[in-house]
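Before I ask anything, let me first share the structure, which is written out below as structure tokens.
== chain A ==
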Amino acid sequence: MTNQTSPHKKTNLKNKTVALFATCLVDVMRPNIGFAAAKLLTDAGVHVVVPEGQTCCGQPALNSGALDDARKVARTLIDAFAGYDYVIVPSGSCAGTVVAHYSELFKDDKKWKPAADDLAARTFELTTFLVDIMGADIADVSYDGVATYHDSCSGLRELGIKDQPRKLLGGVRGLELTEMQEADVCCGFGGLFSIKLGEISTAIVDKKTDNIIATSADTLLGGDLGCLMNMSGRLSRRGKNVKVYHIAEVLAGMTNIPPIGGPDGEDKK
Partner candidate 1 sequence: MSLNKNMRSTIFKNISAALDAQGSKAAREQHASARINARVRGPIPNRGQKTGAALVDEFISEVIRVNGEIINLKSVAEIPAAVMTAAGQNAPHIRIAPHPILNAANWPAGPAEINSGPADPDDDVGVSIAEMGVGETGTLVLLSGPGSPVTINFLPDVHIVVLFSEDIVPTYEDAWDRIRKDNSGVSVMPRTVNWITGPSRTADIEQSILLGAHGPRRLVILLIDGKKTHTPD
Partner candidate 2 sequence: MSHKKANLFTYDHPTCHNFSANAHEALLDKNLQTQLSRITREGFQQKRFDAIHRLDEGEFDLLRDRAQEIKTDALANLDVYLERFEQNVTAAGGKVHWAASANDAREIILKICQDANAKTVTKGKSMVSEEIGLNQYLEQNGMRPVETDLGEYILQLRDEPPSHIIAPAFHLAKSEVEDVFRRHHGDLDPARDISQPAQLLNEARQVLRGDFISADVGITGANMLVAETGTALIVTNEGNGDLTQSLPPVHIALSSIEKIVPTLEDASTLLRVLARSATGQDVTVYTTFFTGPARPADLDGPKEFHLVLLDNGRSKTLGSEFSEALRCIRCGACMNHCPVFGSVGGHAYGWVYPGPIGSVLTPLMVGIDEAHTLPDASTLCGRCQAVCPVRIPLPELLRRHRVKSFTAGKAGWLTRVGLRLWSFVASRPKLYHAIASFKVRAWKIISGKRGYISYVPFIGGWTNTRDMPSPQGKTFMDLWKQKNK
């Protein structure tokens, strides 16, 4: 997949600076995804910075109905990313919070609404930015395995992420992509839902993992760490040996560390 994308956009962005919002989950659980995202962006020709003021998008509070708490955290994010041309997020869910919900969150706040709308307009999920905005290609990367891809809900239905990750994965040498049944159905994560209504969450992820296992794929990929941890956690508890990686890790050729939930989580660097 080294052709057929939109090169005009690519030239336009050469040497621009984009800000990476790693997300709170990647920050704490799996920095490798952040580095992979940075590598992909750098390889595509933009300069990547990581603003230090970033913490979280505020989604846990937003989805709990705690709007004051959500706004407090959201304002921090808006400040942290002020002034950058693009804000790139390796998560459809966190990007979706900014793009699809910040405007509503600040609808009664004259002071912050313009800044919230402005950030929403500059924010992109990683694979959509690479494909739709940069027309980037994946080259000289290989992954030896059969993978299946889970479409995380927010990315799919709030941001329309469906073809972009598959297009990029098509450029990875040695990787065979096999679709599972109901790839676009929720994995049962739902943030705090997975803890508060753990039994239902488990019933849902059981169906999801059944569908994953039925493909005989050795690798599960996705674009959202939360969902991946949920599916990995259930696969592991069911004794199923499926390697779970974030798509950025595979695209950047950074699968030299154990998969999510795999033994020896030590960073080998």
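Rule of thumb we're sticking to: a contact is a pair of C-beta atoms (placed from the backbone, for glycine too) under 8 Å apart; a residue touches a chain by one contact, two chains touch by 3 or more; residues count from 1.
Quick note on selection: all candidates are chains of the complex that A comes from, given by their letters.
Predicted model only: the values in this text are computed from it and were never measured.
The contact partner of chain A in this complex, picked from the candidates 1 or 2, is 2. The touching residues of chain A, counted against candidate 2 in their complex, run 22, 24, 26-32, 34-35, 38, 50, 52-56, 58, 60-70, 72-73, 75-76, 80, 104, 153-154, 156-158, 181-182, 184-186, 188-190, 192-205, 207, 229-230, 232-234, 236-237, 257-258, 260-267.
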